[in-house]
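Sending over a structure as structure tokens; questions will come in a sec.
Apart from one protein chain that is not included, each protein chain of the complex appears where it belongs.
Chain nomenclature is as follows: A, B and C, assigned in order of appearance, with residue numbering initiated at 1 for each chain independently.
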């Protein structure tokens, strides 16, 4: 184990996987100088054939990824902020997500898309979307939201190495956060949630960027005598329904925490799954701590007011543990 | 009341609203000859200033809608198939949905976007998406899925007339379906679900295109002694949580029917809402009848197998009415 | 091929080549005529967009390609598929929605693809192939084997922004992309000139690309432009733009009349003019070969008959196929079917 920052873990994964397979290529805007630090050093090491700065043209970047992957390469592209995914959305939603099916499985599409998502730094509406729900609904694309440096490294390596198109989404607020990363070859399977804290009273399912708020909430709840179990979902597609439902079977209560807008969020999906498959275990309503159906405002105070925080989680979880709520 | 086809109802609404306000304009690809029949006659009546065929360039069509609306016009655009929304997605997700907030409310954006969604006619993956969930998650955009000619006319008129950006989504399978449309000025408020059938045993919430399957299912259920209440959601943003929750309070059981892919679907959102606000009334798990996390295949038999149908709904509802299911 | 001197003549490699071009065009023509007939008589699933009248463009270009050169196509893609060596049997089975279809019935008319022959596929999104071809061209460049990637697209698609983006990337990276604009003057039900500013070829020129605008109904003219472009790709000299001026004789799709409900976007006279013997790419080439003594009436009748038989056999093959395998959908999309 070595302590590393989240961004560094991603950078290592990229170095290792590009080093492993010479047919792995990476391109995107400013990947040479690395806007987020994650692609640093790749151009120097792997050269301008395999690592390329593109013009600003997300539609073509995403479309090229499909073409190059269909023609036999393992492709990594960087879309910078997750809001820029929209600019390349046709190639993602109509081509990347569908080409394998439409060709009757003639090809695999080993594509990994990097993007940074989420608010918290007054970047305003066009640089703050948490848009994993939009990607989750497309079908055919893996959606990964690791919350720790260890998971970031291990999941990215797995994603690059497998043959499915996937979005590897980095929470903007976690880039500088440190954590333990296993030394040597470290692969984390996709579609497995992790139980980050055990507890008997309420399950808190964390979606990506909210991990610190969720952990702080669990601490505060413990002080009030409520033991929360934290399930860190890690991967949204595929979704590990089993681990989530099993946790709720132990606790009987569920709060899902997600920085996405509430409408059709990952939180809503997880709530729906549990309302179906975990129903008999439920002792209280399922609560979602999400962003309202609004865009991120710029002003720090306004953004903070919109942003889900530990107190929101504590309030939701505490309410569920009161006997009168279940009857409400 | 006059019996009219769905497409005809839309066409009338467009004629009436463009006739009402000379600052209402409409543009899109082939709106002159009307690919779906909905824009027929508008060019002849309102002339080439207000009704324009555009080049094939969805990104700019959607962006122009934002600019023309911000500059004082009431704008209607046609995106043809809902899959082509992706090509114009930046202007929708980053501009249309956010500009009012980002400018501190300096402007309204009276924009109505028309598109045809859904499968059922072997149009294959790139012409069959039911992508309302993607739009619902954007925030700031109304998402309308009327299921009857009467609602289509009344909701479209309301949407054009109000000052919010909205997507008016027409189910491809419903275009030729007839229904009663009130004569004279007919406006349907947005954000109000309608109880299309009353019943005490189970609530079936219908999302747009699935209305016939839902109605057929209710008939079959009645034959088996199960009285289903049908709530036709009509508008997804804003969502009428009250009518849905109240129905579940009466029936204690919920099946949501949605042609969208399951992940982050409208069905999941509605299930999540009820698992929160209607929990105490629930006597059984909440079931979703949706499309799996896959794209629409071309072959008629394969498409039919993927497509939710009345039997799927009957199966889900029947199971919920069996005492052992609630305990499962 | 342009580098070897091929002597024209009534027999020999040159003549064989000409016959091959004609055969390929005949196959496309008969295949599509049959699709039209079947759509009318008994119906086909989904929409069918035919390229009747545009065969010289598909065949002229694809005749210059090797099996492992890449090619992306459009919604109007049957001709490109057959021209690049795709089989009419598996294409028909695909359109019939059968398991024996080239895409196992998952794609249909708008998505016919055959990767074993470099056919990345048709596309239901106008302009959807442009960036994909550019990506394949990037792969070709990295492979270093001199492969080219051809992207067919329409004059309507040339108004999509990705056209410019893809040309830009192809140029700066000197990718072996060949942009083939099939300019049939129509974008669905809109006359393209009413929605298109300037000359399309000038858009390509702005990216410093070699440009050739050719009579798209003259298979030799198309072939010679394509040959030069392919050779530039082989030599690593970067992308080219070819515009084939042509016309589609049939409607935008076979159900067009129903959709138009009496409306129209072109005159019968216009269609007739393009259908004329001396303009139609097939009859025109046939007449030329007859005149040159390469293919007389008997030989032609034989070729024509053989093409028809292939098409008949394809219908039989398609009809005999098993329906698509439903479980495959889940398998291909990596999802467990819900219980």
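What we mean here is this: a residue touches a chain if its C-beta (ideal position, glycine included) is under 8 Å from a C-beta of that chain, and two chains touch if they have at least 3 such contacts.
Everything numeric here is computed off the predicted structure, so don't read it as measured data.
The hidden chain makes contact, of the residues B:14, B:57 or B:320, with B:57. The residue touching the chain not shown here, chosen from B:42, B:69 or B:230, is B:69.
Although one chain is not drawn, its touching partners on subunit A can still be listed: residues 29-30, 32-35, 37, 40, 53-57, 59-60, 83-84, 87, 121-127, 262, 292-295, 297-302, 305-306. Seen across the whole complex, the unshown chain contacts subunit B at 25, 49-50, 52, 54-55, 57, 59-73, 75, 90-91, 94-95, 99-107, 139-140, 164, 238. Interface with the hidden chain, as seen from subunit C, comprises residues 159-165, 167-168, 171-172, 194-199, 202-203, 205-208.
The rule we apply is simple: only the chains that are shown with their structure count from here on.
For this structure, the chains sharing the highest number of C-beta contacts are A-B. At the far end from subunit A, in terms of centres built from Cα atoms, lies C. Centres computed as Cα averages put subunit A at a distance of 29 Å from subunit B. Centre to centre, using the average C-alpha position, subunit A and subunit C are separated by 41 Å. Multi-chain contact residues of subunit C, defined as those touching 2 or more other chains: 101, 103, 105-107, 111, 123-125, 128, 161, 328-329, 333, 335.
Shared contact sites, meaning residues of subunit A that touch two or more other chains, fall at 59, 90, 94, 101-102, 139-140.
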